[in-house]
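The complex appears here minus one protein chain, its other protein chains still in place.
Our next item is chain A:
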Amino acid sequence: MAETEKTIRLEVITPDASVLHKDVDFILVRALDGDLGIMPNHAPLIASLDIWPLFYDEQGQRSCITVTSGFLEVSNNTVTIITPAAETPENIDVERAEAAKERAEKRLHVKSQDIDVHRAELALQRALRRIETVEKYGR
């Protein structure tokens, strides 16, 4: 067994790039069945994530990154998050998120047969979380 570490490595990987790569003190994510806090030396774990911001503490400083579903794997004191899209607050395009929110809301209001309600709901979720993240933690 490796010696007890004080920090845990956090890696966020999307299909196009490795977004984040840091040693942190604490990670808070929302899995499908509820919040999950991860401290250094966590036991091996695989979890499905919800569309929800991910928080991490780095030297007492709390930061945040949005994660649009995806998975988390803990092993060897490394947390790997794989997700289709992840953005730090500075990288979120608020206008695009607002537009996406309106589009999704409109789609959900028009209760016609040929729309994919599930898909629109997911889109709305993503947009709302992005906007929220920017409002709370951005700039």
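Please note the rule applied: contacts are C-beta pairs under 8 Å (C-beta built on N, C-alpha and C of every residue); 3 or more make two chains touch, one makes a residue touch a chain; residues count from 1.
Here, contacts and distances are computed from a predicted model.
For the chain of the complex excluded from view, the name given in UniProt is "ATP synthase gamma chain" [choices: "ABC transporter permease", "ATP synthase gamma chain", "Succinate dehydrogenase hydrophobic membrane anchor subunit" or "ABC-2 type transport system ATP-binding protein"]. Touching the missing chain, out of A:Leu20, A:Leu36, A:Val67 or A:Ile131, is residue A:Leu36.
The chain not shown here touches chain A at positions 13-18, 31-33, 36, 43-48, 69-71, 73, 75, 80, 82, 84-85.
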